[in-house]
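With one protein chain withheld, the remaining protein chains of the complex are depicted in position.
For chain A:
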């Protein structure tokens, strides 16, 4: 899960006391040990806020060999920053790991070795000057090339301003030549501004300037390459490329691993996993998507060909409710990644048909001459049962320590979501990342790690549950119906109230940790300003 800091609103939190100071003591204590633990400045793209830290945590596990699990990753916020701020400090064991994480990520704009920070230029200069020379000079040599980028969060800077800022750095003894195209070392001067609201975030009381050396950053060029609009074969619920990559990262997809998607559809999730080198396998109950697609050059296989990725090991026409695996097969997939059909845009299907819907009908026997290519009929599949089957399948088929990554829909009520996610004795939830889809509902990307083996007892109780679902098929269909909850009209009175509110002020920014009503944002901000002024008075 995300570390404690993000769970609070952030205002009540003690600001981390002199993060840089801490970094400095660490450095001076461990001079020469380049690969000791260190705090890095981690700057995120300001999107999919809930997904940012879990992605870094997952990748830290992938590259860093954190044995005790990922809770160990420590985070800090810069002074006065809101948890949704794009600026974070993260403690990582080595620069190599930091680079691997940053380069593989989708949401990390950059991880930087912080050379200095301050609330104004004088403070920044002092802080950079006191950063140890032996850490600076190797990157300032005359035979190297460099580039300085000026970046700001929450405002636009003119070219002139940027130039002035760069000139302000002349106290750093840069000896190398400037190369804007392909420099050896990239330096970043970044600012958060203190006026108004920052992209909707509550204002920061004091602005902060950071200067650091770039270690690595996300390759966002992947996204236009893989964007759905230029993909050959897509369906109505194809997973957006950015999200698919995030899911593959959560699942720790890499060469040598086998990844399975039981609701493969047009293969959009497996494409992302295959991009990171994993072997893939998929299944769907709809034979049209796995066998035919839309023709010889427009099917799941052609999607893999389009990006020159290795083909899936297989695509099966299979029912998750009645899986085709041999009975003693277990622990074979390293990860299962999927977006189950939850009945809002598309509903699930399972084998069954008329019998389940209309009660007992006279048994239909497939005539022998039709048997060879007979495809069983299907009936609707309720979300509850679908998730139960998924967890059972995953518990059995995922290796110990392997991951189950899937979307789970939740209804939003009073701007909060019910955090009662599905549980299973074999799994531990390590991340839950919400993505708001509408005013009424969100989907949450759940990442679970398998921590216990699949025992006889668990198998037995799953079997009983399976029978119960079969008996009460219609009841579950009705109870678990998310479609009506999402699309039914809300009660007219509050509808009118909501409407007028919406017309007046559409919140530009809807964060989990920010009140969504514009008024409360400014109230909180005002309170914060007052609080800080008080604090300043008290501290003299």
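In the analysis below, contacts are C-beta pairs under 8 Å (C-beta built on N, C-alpha and C of every residue); 3 or more make two chains touch, one makes a residue touch a chain; residues count from 1.
By our rule, contacts and distances are computed from a predicted model.
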Practice prompt. Assign the chain not included in the display its UniProt protein name, restricting the answer to "p-loop containing nucleoside triphosphate hydrolase protein", "Trm112-like", "Ribonuclease P protein subunit p20" or "pyruvate dehydrogenase (acetyl-transferring)".
Written response: "Trm112-like"
Practice prompt. Just name the one of A:122, A:143, A:373 or A:420 that touches the chain not displayed here.
Written response: A:373
Response to the item:
Of the candidates A:178, A:228 or A:329, the residue in contact with the absent chain is A:329
Worksheet item: Hey, which of A:137, A:180 or A:313 is the one touching the hidden chain?
Response: A:313
Discussion item. Please output the residues of chain A touching the missing chain, sorted low to high.
Written reply: 255-258, 279, 281, 290-291, 301, 310-311, 313-317, 322-327, 329-332, 334, 371-373, 375, 399
